[in-house]
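One structure follows; several queries about it will come next.
Apart from one protein chain that is not included, each protein chain of the complex appears where it belongs.
Here the chain labels run A, B and C in written order, and each chain numbers its own residues starting at 1.
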Amino acid sequence: MTITSPSSTSSPSDVDGPYLQVEDLTVTFPTQDGPVQAVKGLSYSVELGKTLGIVGESGSGKSVSSMAVMGLHDAKSSEISGSIRVGGTEVVGLAESRMRKLRGNAMAMIFQDALAALHPFYRVGDQLAEAYAMHHPKASKRDGRRKAIEMLDRVGIPQPDRRVDDFAHQFSGGMRQRVMIAMGLINDPSLLIADEPTTALDVTVQAQILDLLQDLQREFNSAVIIITHDLGVIAEMADEVLVMYAGRCVEFGTTKEILTRPEMPYSWGLLSSIPEVGASTDARLIPIPGNPPSLLKPPSGCSFHPRCSHRDKVPGDLCFTELPALTPASNRAGHLKRCHLPNPEEIYRTEVLPEIAPDLAEEIR
Amino acid sequence: MTQDPNAKVGIEASEIGANAAETGDRDLSHRDTDVVDDHEVVHAPLDFHELAEQGHAATALDPDAEPIITIDNLKMYFPVKSSGLVRRTVGHVQAVDGVSFEVPRGGSLGLVGESGCGKSTTGRLITRLYKPTGGSMMFEGHDLAKLSNSEMRPLRRDVQMIFQDPYTSLNPRHTVGTIVGSPLAVHNIVPKDKILPRVQELLEVVGLNPEHYNRYPNEFSGGQRQRIGIARALTLNPKLLVADEPVSALDVSIQAQVVNLLQDLQREFDIAFLFIAHDLAVVRHFCPEVAVMYLGKIVEIGDRDRIYSHAHHPYTQALLSAVPDVKQAAVGGRRERIRLEGDVPSPINPPSGCRFRTRCQFAQEICAKVEPPLLQIGKRHKVACHFAGELGSHPATPVTTDLLAIDDQGTPVAGATPTNEQLTIPGYEKTWYDLKSKQTTGV
Amino acid sequence: MSAQATGPETLGSLSDEPEINDPNSKQAKEISGKSPMQIALGRLRKDKIAVTCAIIVIFFLLVAIFADLIAKAFGVSLDTVTACEVLECNFAEPGVGYPKTGPPFYPFDPAHPFGLAPRTGADNLAHWIYGCRTSLMIAGAATLFSSVVGIVVGLVSGFTGGVVDKILSFITDFFLTIPFLLAALTISPIIIDRFGTSDSYETIQIGSLILILSLFGWMTVARLIRGEVLSLREREFIHAARVLGMPTRRILFKELLPNLTAPIVISISLMLPAFVAAEAGLAFLGIGVTGSASWGQTIANAVPYWSNYPLYLWEPLIGVVALVLALNLLGDAVRDAFDPKTRR
Partner (left out) sequence: MFAYVVKRLLSGVVVLFLISMSVFLLFWYGPSEPAQTICDNDTSNRCTPARLEVFRENLGFNNPWYEEYGKFMKGVVAGREIQFGSTTKFDCPAPCLGYSYRTKAPVFEEMKQRMPATFSVAIGGAFLYLTLGIPIGVAAARRRGTLTDKALVSSFLVISSIPYYLFALLTWLFLTISWEIPLFSDTGYFPITENPAKWFSGMFLAWMALGAFGCTTYTRYSRGSMVEVLNEDYIRTAKAKGLRDNTVVYKHALRSALVPVITIFGIEFGTLLAGTIFTETIFDIDGIGLWSLQAVAQRDLPVVSATALFAAAVLIISNIVVDVIYSVLDPRVRLS
């Protein structure tokens, strides 16, 4: 047991332009009951050395969008439009053979359920070595094994030279997730997507994994996307946050901005519906009413309006009829929101904050 | 029974399909059976202030409440069979090993810990899904641990349970009316024609449309199903509810709806809760008292303030420091984090002495030799650690030596007699052992 | 604020489709709950192949049930005839023992629409109709018995566990180790000889066949049900029932059994065609039903006449194949309907 000192999450970036650039991404799944638009007009970018957090409920399209970045959607059962540029290469419509060279090499992905995501019949070492050999055709078998042991050691697995010959089911949950991370990082990818990497883990193990991810990112200087529904994880890990709802980006900004001055009622709802370990006991737990919308029949206008408790502050029936554009929030650079409210900053400060965090509201006042 | 207006949280439900699309084509197959209709009572405000009115602050403690259930030295060992020609019992999983606590009438005790620590087993012992290996569970003059299944039956009305998984906790082949009404039918409480009105009343209490009693669970969303499960648990007017991870399978925004509903119900019907969860923040909100479990034992128990702000056990401290904190990060920077190395040891062969010692930075020889007693160190605060102390001020020498008549290495001191008599009492004593003065004191 | 009073009035502001949100509206009442069973049946109704197969199966069922009436309507019967009245009995010439009217050498004879059997002169249509009855009766009864036995064994061994489960599982495995065909071959003649007095020979034969098929048919059901019970037993709704103080019998029959409809329907859908095929197969080997009409027996009789009189073989063969095929395809559709994940 050791005490680690708090650290800053950012490191200077030395590349011109973001490494990953997603523009107007739309992912549609044709189904028997009609097309399901899981992601609609999504744009974002991540620079090397930076972490983007994507947050939203299940069904908000956060996983679908990153699977599209990895090119993991089956071309037969999905339609992808828009543009995804990874390190300057356009990925949408890229030939499968060239896509394969990027996958697992320039970009890698870590999945939520490591037990299901690792092959049950192959030794983890072989699975790691396979990932290495795929993108290093000249490497010998022994190189692959050495690399696998090295990576297992790097992610903090004790006795890596012995455990390299174990199967996935012989590891504990946290160790398994470390194997998953080792596999993702074995080819030193510039882009790492972590899809709910700690959801199934206990808090102490989650803390280990998050620390590990942060250390490794600093070391590899890669661009990281972390997908989660847990704002706490976002708060600790991300430099910037993308809030998704019903397939769309509804708010975007630096982590501090989003967590301290959110300007979209859905973000407020997320903040108000989770209790905090350190918050005042007078803070109220205010849920978001209702359930996430159907993607088959998305609501008209703003997707969030059926659950929004601030829509009567918008003149007319704008929320019902018109989709708000993603516009800059109260004059701060880089903070975008998708909402018709004319004065969200004021509403949050005067109405929402006193209810959900009376202590913080005092401080700001 | 009066209606609490707070119970009806306003809901607009919509057809689902959302979950399926999240993972692309992989889960679309079950979509056509997973249609969610508008089942919830739709008359809550969409005005923020009214909504905020209905939300709750954390539940407060009633220090004078009598205990409704007293658990004393509860044990559950599951046999482990060998894998030879003859299957002998080669050991036991000590899932719960000597746990003692009280749940106050109408109050709630939170049980936290990591997976495998025995908190769910404890819940299942209290509801008698398992018969305990040892110990007692005194509930209104009956020892639940000793009753036979048939003797237990009448008491089941008073002790009910809410389950974790809203998808498997409801029988898919029964209508909501049958599910919620079956407790009445089983216990023959009301005549058959009175069941339906009672069911509808209950559905309304949990915020569902009472007209939808003839629907099947597959037509409801996860949050709505959890409400049905809660209605079923309420049917018999229980005095104690064991809630086993009641919100951990739900979407973030739905969790708050259910937590608020449970708070409403507790206030209205004066139900005591044993609230089992791994989410420390939810437990802090719901429970004025919290017990922390590690490897089948309670390592620290106390009221909210003592556990969350003045934890004395290194494990509790590590657990709390591991929880990511939104507001902390928002204000700037991260809290210090205690990093626990390694994994939880196997409950078949737990470490000797203190079970946490293998991962504890303060562990010394005494920890391997002597198991630390669950010592009362404050008015409502007990901790099981030889080196109990607040974060950053753990003592250098064991605090328990005088009480146990041992020296700093854990060897018994000849001639000395243990002085502490209150080691396994489930509740709290009027006096306690003050760590600073090393004296028994009281207010 | 009481729900009854304010319910409907506050609805409008909440939804873009307020009329459906009204719990008291007509639509809401009409859309009553759909059980998983109803959903499966609905899916089945939309499946064209399933509907076609169901129609074919119903046709055979009707033939079997109204065999007497149909035979009378066509004026045919199983009665034995003096062979030489209808057959060419001249042993010296080629075409020995073939019928004097109808196929294979003469034009269609309306008195015997399916023709006559060579050598015996029996009416093919009558044998076909009663063969259908034999087939469905044996298969249906065997399915019923083995389902009941299998369900009971599976339920008990899955739910009780422990020693009972071990013993029942051993018995199940024991029966699975016995090769069915060989056992049927061995046992059926013995049972028939033992109990078959001359006047009830036919009934005994059918009864013993049903017994044998059931004896070796219940294990798969038992295994399926046991596996299902084992997984259901760990579901939280069973825990919930226990916590509610439900007696074990009620848990078994009210909570578990309804959830076993799918595996039960599925195993029935697998057993029925298998038993139809097995009955005909045993008769084909000369060991099944020999005392009364059976398709398998007719097939065995017809093989030597294949070159000159293929129709004689085709008639029972098409009967068996059509029935088994329809039952199998229907069963496949049923399985899909109950478990959409296995969709083709």
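The rule is short, and it goes like this: a contact is a pair of C-beta atoms (placed from the backbone, for glycine too) under 8 Å apart; a residue touches a chain by one contact, two chains touch by 3 or more.
Values in this document were obtained by computation on a predicted structure and should not be read as measured data.
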item: Sole contact to the chain not displayed, among A:20, A:64 or A:118; value: A:118
item: Selected from A:50, A:135 or A:313 as touching the chain missing from the view; value: A:135
item: Candidates C:75, C:161, C:247 or C:286 - the one touching the absent chain; value: C:286
item: Contact partner of the left-out chain, one of C:41, C:78, C:137 or C:178; value: C:178
item: Residues from subunit C at the interface with the omitted partner, ascending; value: 170, 173-174, 176-179, 181-183, 185-187, 189-190, 193-194, 273, 277, 280-281, 284-287, 299, 303, 306-307, 313, 317, 320-321, 324-325, 328-329, 332, 342, 344
item: Missing-chain contacts mapped onto subunit A; value: 70, 72, 76, 96, 100-105, 108-109, 111, 113, 116-122, 130-131, 134-135, 167, 169, 183
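Here is the rule we use: only the chains that are shown with their structure count from here on.
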item: Inter-centroid spacing, subunit C versus subunit B (mean Cα positions, whole Å); value: 51
item: For subunit B, residues that touch 2 or more chains besides their own; value: 10, 12, 32, 46
item: Residues of subunit C touching at least two other chains; value: 14-15
item: Complex interface listing, subunit B residues touching subunit A; value: 9-25, 28, 31-32, 36, 40, 44-49, 51-52, 54-58, 114-115, 221, 223-224, 251-257, 259-260, 278, 280-282, 284-285, 304, 308, 314, 318-341, 343, 359-361
item: Of all residues in subunit A, those that touch subunit B in their complex; value: 1-8, 27, 29, 31-33, 36, 38, 57-64, 67, 73-74, 77-78, 172, 174-175, 202-208, 210-211, 229-236, 246, 255-256, 259-260, 269-279, 281-297, 299, 306-312, 351-352, 355, 357, 360
item: Residues on subunit C engaged by subunit B in the complex (per definition of touch); value: 1-3, 6-7, 9-11, 13-15, 20-21, 23-24, 28-29, 31-37, 39, 235-237, 239-247, 250, 254-255, 258-259, 261, 340-341, 343
